[in-house]
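Working notes, beginning with the structure itself.
Note that one protein chain is taken out, while the other chains of the complex remain in position.
So that you can tell them apart, the chains are marked A and B in the order they are listed, and the count of residues begins at 1 in each.
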Amino acid sequence: MKDLISVNQINRQIFEDIFHFFKEYKNRYKNGETKISDLRGYSVLLPFFEESTRTRTSFELAGKIMGADTINISGSSSSIKKGETLYDTIKTLEAMQSDFIVIRHSMAGAAHIVAKEVKSHVINAGDGAHEHPSQALLDAFTILEHKGKIEGLKIAIIGDILHSRVARSDMKLLKMLGAEITVCGPQTMLPRHMEVFDVDYVTTNIDDALKDKDVAIFLRIQLERQKKVFFSTLNEYSIKYGLNQKRIDLLKEDAVIMHPGPVNRGVEMQSELVYGERSLILEQVENGLFTRMAIYRFLIEQ
Amino acid sequence: MKDLISVNQINRQIFEDIFHFFKEYKNRYKNGETKISDLRGYSVLLPFFEESTRTRTSFELAGKIMGADTINISGSSSSIKKGETLYDTIKTLEAMQSDFIVIRHSMAGAAHIVAKEVKSHVINAGDGAHEHPSQALLDAFTILEHKGKIEGLKIAIIGDILHSRVARSDMKLLKMLGAEITVCGPQTMLPRHMEVFDVDYVTTNIDDALKDKDVAIFLRIQLERQKKVFFSTLNEYSIKYGLNQKRIDLLKEDAVIMHPGPVNRGVEMQSELVYGERSLILEQVENGLFTRMAIYRFLIEQ
Partner (left out) sequence: MKDLISVNQINRQIFEDIFHFFKEYKNRYKNGETKISDLRGYSVLLPFFEESTRTRTSFELAGKIMGADTINISGSSSSIKKGETLYDTIKTLEAMQSDFIVIRHSMAGAAHIVAKEVKSHVINAGDGAHEHPSQALLDAFTILEHKGKIEGLKIAIIGDILHSRVARSDMKLLKMLGAEITVCGPQTMLPRHMEVFDVDYVTTNIDDALKDKDVAIFLRIQLERQKKVFFSTLNEYSIKYGLNQKRIDLLKEDAVIMHPGPVNRGVEMQSELVYGERSLILEQVENGLFTRMAIYRFLIEQ
């Protein structure tokens, strides 16, 4: 396993192996070992063709903490503007002796296509509405830390299921790990053919979706990708699908609430709930750092 | 003192402590110790929501020289564009285990607001027209190196007093250190209520302002923030408030000239004076590097 492109690559053994590294790095870091040399002499190149703060920063900082040389390459300040193909950009980065290429691209399948063509380890940091495997891993690790298991948990995923790479990766990984998955959103944001996604329940009713769940994962409404006409119905979305205190009470008593961020406050959830006592949102960010460290380590140990 | 947000936090003891570190680092660097490990294992995250060359580069390089892992986050290539609140951005950076958050933002008070909410050390690298404390420190250190003291010096600050964060921070810090402060600019750029700023003299006449001063600090006319109508009077500004050789002769014989940069040549001063024998402008830049190193060190020693 040279690359991490899709959660489809992750079986239970691989999940356990990466989780093992995750726990090791988190433990070492929390015990004051904030500089590590496991990637000393490695280079991490980060071509990001879409904007990002948390994912790019997390991968970059994880590399730096481990001693790697990291290089940012943004879509806007690069040869991309000169019309270079993605393939040529990545071949060029490989020729610069890149050990890791962490790529974000608007096109589904982009990371997969380039991974086959280079010897560098390629990590998919998001390819269009397709996959975001490091997010799914950090979500699963965060749940595991809180619940002690994933097998048998009842998990609801709420929002724009169809167009979300987070939803797609979370559903597949958590299902593989034995969770019962309920997806919920407006009709226009739901999969038509449930069997494609292999989830357990699909509903347009959020109250049904949240009832007796252990975990509720809210997805970001990607306002920046929507047409302006959508904005007139934001308030309606908030009323129909946004989290409020009453809806929290539908969950199990010890349920946790997650969101990949950034949250649209007042849309996906009421503002005061974002960092409320049930929320794991900041833990997700923190675990993202150690998850990325674990992914780097796992890939070089193969 | 977890954060450096305002020069109001700096009393004489704190000023001496930071100056002590400043001299130590400058001395070590000048003696060839150009790589230091005092921040090894620390992370410095630099969210800059306004453009900057010298301040950002200075903080970034200072961190790197000291062995920190540094991460740039620009307002244009980040989640900010996705509408994330400043508060959420900073909480996210904290969750990534940031030791330092060096923030520049167009809103007065931005750094103060976030500092209260995070455990990371927050350094204000400029918040709107409000404060720029590291600039005030480097200005004071530069004066101190040349004059041996600040107490009793006669210092003129010339330009857009009202809208300048450098003016605001310089006035307060230098006044606290015992200087006599004269401010000078066009009527529209002067404080109406002198007592708010606690300066000694206010004048619209530059010749009065410069007469017998030890130090003259010229402020940048922020052309990029002005409407186009302002440009027609640039020449007039230069004639009325720009530094020329005749005006230098009004200063004390051993007076020094400063400017936070970048200079609008021919506006705030005649081009040939920018790096003239009285000018400390490049020393300010150099001292900026060691000042930022000293600030990092001071904050972790608290």
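One rule holds in what follows: a residue touches a chain if its C-beta (ideal position, glycine included) is under 8 Å from a C-beta of that chain, and two chains touch if they have at least 3 such contacts.
Since we're looking at a predicted model, the values are computed, not measured.
Of the options B:E51, B:E151 or B:E301, the residue whose C-beta touches the omitted chain is B:E51.
In the complete complex, the residue from A:S6, A:T89, A:N264 or A:S279 that touches the missing chain is A:T89.
Set against the missing chain, the residues B:I65, B:A167 or B:C184 yield one that touches it, B:I65. Within the entire complex, the positions of chain A that touch the omitted partner chain are 40-43, 45, 69, 71-73, 77-85, 88-89, 91-97.
In the full complex, the hidden chain is touched by chain B at residues 29, 33-35, 51-54, 57-58, 60-61, 64-65, 72, 74, 76, 222-224, 261-265, 274-275, 282-283, 285-286, 288-289.
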